[in-house]
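Let me give you the structure first, and then I'll get to my questions.
Missing here is one protein chain; the remaining ones are kept as they sit in the complex.
Up next, chain A:
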Amino acid sequence: METPKKISSVIVLGGGTAGWLTANHLAKKLQPGTANGVCVTLIESPDIPTIGVGEGTVPAIRDTLKYLGISETELLRECDATFKQSIEFINWMAPSDRQTHRYHHVFDYPPAEYAPHLLDWVMQKEQKPDFANAFSYQQAVIEAGKAPKGITHPEYEGVCNYAYHFDAAKFGQLLARHARTNLGVKHIQANISRVDTDEAGNICCLHSDQGQQFVADLFVDCSGANSTLLGQTLNVPFISKKAHIFTDTALAVQVPYTDPQQPIACSTLATAQQAGWIWDIGLTTRRGVGLVYASDFQTEQSALDDLQRYLGTDADALTVRKIPMRTGYYERFWQGNCVAVGMSQGFVEPLEATGLLLFDVSARMLAEQFPVTHQDICRCAARYNKKLRYAWDRVLDFVKLHYCISNRRDSEFWLAHQDSNTWSATLEEDIQHWQRHLPSQYDFTDRASVFNLENHLYVLYGMQFNTMPAAFLQQQADHTQAQQFYRRIADYAQQAAKQLPEHRDLLQRIARFGLQPL
């Protein structure tokens, strides 16, 4: 019997954030250049631009960057990066007493002993404190304009949990430099214009428009929304999720600061509109702002008006970029010897900044479960497809949750979201369950998912979701104990908000002195 052929080379097609992130993960694990290593080559078109948006992240990015060996100081200095401690959702509920509704999905999970007090909070009727404020001290830090850490904290550590906002193009360049100089990734610039497949449906060769040919054992499709290999060449069907998430277009602008010392928000601001929402992200040098809307519910002109209104006078003379978005994913992410990572595998609107997160998870899974020989591919692919499909579905449900528990009734868009016919079966079941039962670890044990119990709590109860537990449970709430818990949080919040440095001040210090590795 002949020994199965070893996989000794990988080509990553595409040099956007997904492509370079994948190349980093692969090279970190596969050790190109060593005796038993696997060769990693990234091919990108010199002509097709990267998408150029994607400025918000979630805290998991810190683990990734640290693991890859990228310095946090370098990230902050070179990518105009700032700290992100939450998403502040504005107007996702109808105003009450003419007060704009706002809540934070903060990144710090509540302290370990919070669980018994959840019942108390849910049972309180009138004038209860914000959920995030009652269970975490991070909102106070954010509202005081403070950073999540101080100058003496080592790289990637802080008092509060955090992620980043950064310039997507500069982040791509940082990843590219690291992959090439430190991890041994080969880099080729070429336009791939033809792809050969064999009779088994595997990709065997990429041809450039200059007549070059590229062969490898495994191909990773990071070609962006084109999905050049998985979608266009292998014809894997696309599963649209537009029936659940209606938004399909983005209008993006870059907004300069009026004053170079203007405070920088330490949260992504997500302000709901009549048929979508606006992201507002502060970098060190400018803001990135964009409207995500559903073209079935709103004309482009009306959407532009919403964006103008949000930006106020700042709007004049800004170039608006229109970006189409196609919500959904491919039926399989890995077929034959082709694995998709990035927008080539699917897309969901950036409400919870899940783009990079999902691609990071996929790339790392691929690198860590990498097939040794061609015989392993089938099994590895099946597991990859199953895990990722699950993660995608959970992310879609989580994004939809923000819309469907809203009480806004001011437009068809919001009414349609609240119609349970537009919910997935799993989401409908979750919501029904949480009307009678407090969300708990039981709901999340089987979820290798990216958003956990605590993330759901911040959104559900930030949006005043009504849980009505059984009477025998209700009487078990211990209000005195809970009060003590809230007071401890409040005390800590006050201290932390006082001691931590102002956001821009810290960024300037880091630019000048750097952060220490320990």
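Points to keep in mind about this one:
Here, contacts are C-beta pairs under 8 Å (C-beta built on N, C-alpha and C of every residue); 3 or more make two chains touch, one makes a residue touch a chain; residues count from 1.
FYI, contacts and distances are computed from a predicted model.
Note on the omitted subunit: UniProt lists it as "SapC family protein", one of the names in "Nitrite/sulfite reductase", "ABC-type lipoprotein export system ATPase subunit", "SapC family protein" or "FAD-dependent oxidoreductase". Which of A:Pro129, A:Pro324 or A:Pro517 touches the hidden chain is settled by the complete complex: it is A:Pro517. Note that of A:Thr34, A:Gln127, A:Thr152 or A:Gln210, the residue touching the chain absent from this view is A:Thr152.
Mapped onto chain A, the footprint of the missing chain covers residues 150-153, 509, 512-518.
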